[in-house]
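One structure below.
Heads up, one of the protein chains got dropped from this complex, but the rest are sitting where they should.
Per-chain residue numbering starts at 1, and chain names A, B and C are given in the order in which the chains are listed.
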């Protein structure tokens, strides 16, 4: 769920950028080191990133009829690890803003934090923890909970920016959380199912 | 796929130095964020639309279409700022004056900011914006990956589109269950083929002497002082206009 | 005259971003025939094919399927795509499953057939394309020609009335093309209408009952292969060259005339024609040196 351009107050936008920055610096250093040792990794990472961008532009079948898009967050985290995924995810988000007008430049920091940092880390953690329960279950939980974590963070970001005049942050979280619960939980489940189908096929290849 | 990109390469300003457009769109974006939105945002929206449509010659329909999707999300989200949730006693939703004022400000600010983003991306290819990230300290390796990704995403997108068409021709999206399965099949195939393509690209680039750096030369383009001055004057006018209009409104 | 199975009238289509693809295109596809859609790269062939099975909806114009105007509701599209099968140019774009068998079963299962009937359709399609022995092979280990036939089998298994193929000969060597055409002849024998989009005039001339020539998103002409492909003006307008066999047949006719019947369509036919001639050529001709200048070699084949 992208926060659109100009939606966040400037201070919030700047603050989320600062929060996301250390993760990106670590990820970028790691990529710089990997590619110094293996220059071909540049081609592989760029291909994976291009794939992630295209995946996010494919429409996901949805029960409600509304259209949504797979985030590929869980899949990316499982395949490449969360620190590399933070940088790839950030580039994908930049392209989504510039090529599709999804998200924005000033809100890039906030979106990177929810979608390219928290989502992948949660997915990766779930995958590691749930791996003994079987590949399918681990992949499903990783992808679904990674998505839900992203939505939860987005809810928090919006609530912090727009506290309810009457009930403050608690009310704002209830409001924004309510919308996301209705629309995004089914999508997170679908993303989980989709990722299981994909990983099963990849394992078989 | 990706009509915004097509206009970015074919508009009237595409042969100009990208810095000129970054100054205009980026400057307006900053003004939108820092100045009072109710007075500034409409000026920014008008200026950016005029620049993109009249200046760069992007069809107004393309500008509106690019703006429509995020603006739709914006409209859907604003009621939740207008409505206030009262948690004391039985929870109830009420329209609050403060909420309405905030929604107006956020809505205008966001719409104006989107027009800057859309105006910039309809007139300037993403591949010309990315190299500027070097100036904020992004490592060369990451920039090279981003630029390569820009090229490859069109290649992958073409395969994704064709694959989707082939699956639809074979009735792969006629029910929910089939759709999830078809999309899963498509995703897995795209991923493994993207990685296979990376290996073929490795061979293709090795034949051209690739040893680690993806260095290329761009055609030199000069910044036009006249256009820079025009952009600066526009920014000044919008800034002064926004500020004085907000005084009048107050 | 019977109702055409597909009838397109005045189709217009623009791509987002402004590229015009079709500008008022007409086309009639008659049942049970072999139609070649000919045109240079970028003339709108592929865009047209994507209209013929309902993937794209025209901005203007109308498509009739068996005489009735096409509608784009979900059920109508399902029915449409069961009748009109489309095979894209690149087999890798349409093979998704792990094995050939699984991949070919994709369409029949989506049509709602039960497993027994789907299995019969799959085996039947594999058989028609002569790849029954490849059923359990993983798709990514097939050769290019095998992939192509597997992709066609996947569409054929849905038993379409019309089978539309985009550039079926692209990337195949001579034997591969021969095998493919043989397989398609099998399909036609079962009554399937065949449509090829191609830029290969030689193939279209040798194979089609009818050709439709496209130029810049419009139909230039539709008719008899020998007539259209023998007309230099039509070909020049379409940016195509004359089929080699026809070029030679015409050249031979000037010096070495035959009657006004149908000119030969393949090298084999042309040679058979020549061999049927009594060898009574006077010695004066027999001894005339006929070699063209060897030093001067034009770069362009097929462009006299």
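As a convention for this text, a residue touches a chain if its C-beta (ideal position, glycine included) is under 8 Å from a C-beta of that chain, and two chains touch if they have at least 3 such contacts.
Since this is a predicted model, take the numbers as computed values, not measurements.
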item	value
Omitted-chain contact residue, chosen from B:91, B:177 or B:204	B:204
Of C:62, C:173 or C:227, the residue in touch with the unshown chain	C:173
Given B:147, B:171, B:190 or B:235, the one touching the chain that is not displayed	B:147
Chain B residues touching the omitted chain (full complex)	5-6, 9, 15, 125, 127-128, 147-148, 150-152, 154-155, 197, 200-201, 203-211, 214-219
Absent chain, residues of chain C that touch it	40-42, 143-145, 170-178, 181-182, 185, 199, 201-203, 206-207, 239-241, 244-245, 247-248, 251-252, 254-259, 261-282, 284-292, 294, 297-304
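By definition in this document, only the chains that are shown with their structure count from here on.
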item	value
Identity of the most central chain, Cα criterion	B
Of A-B and B-C, whichever chain pair has more C-beta contact pairs	A-B
Centre-to-centre distance between chain C and chain A (centres being mean Cα positions), rounded to whole Å	45
Centroid spacing, where centroids are CA-atom means, of chain A and chain B in whole angstrom	18
Separation of mean Cα positions, chain C and chain B [Å, integer]	42
Overlap residues in chain C, where contacts from two or more other chains coincide	140
Residues of chain B whose C-beta touches two or more other chains	2, 5, 185-186, 188-189, 192
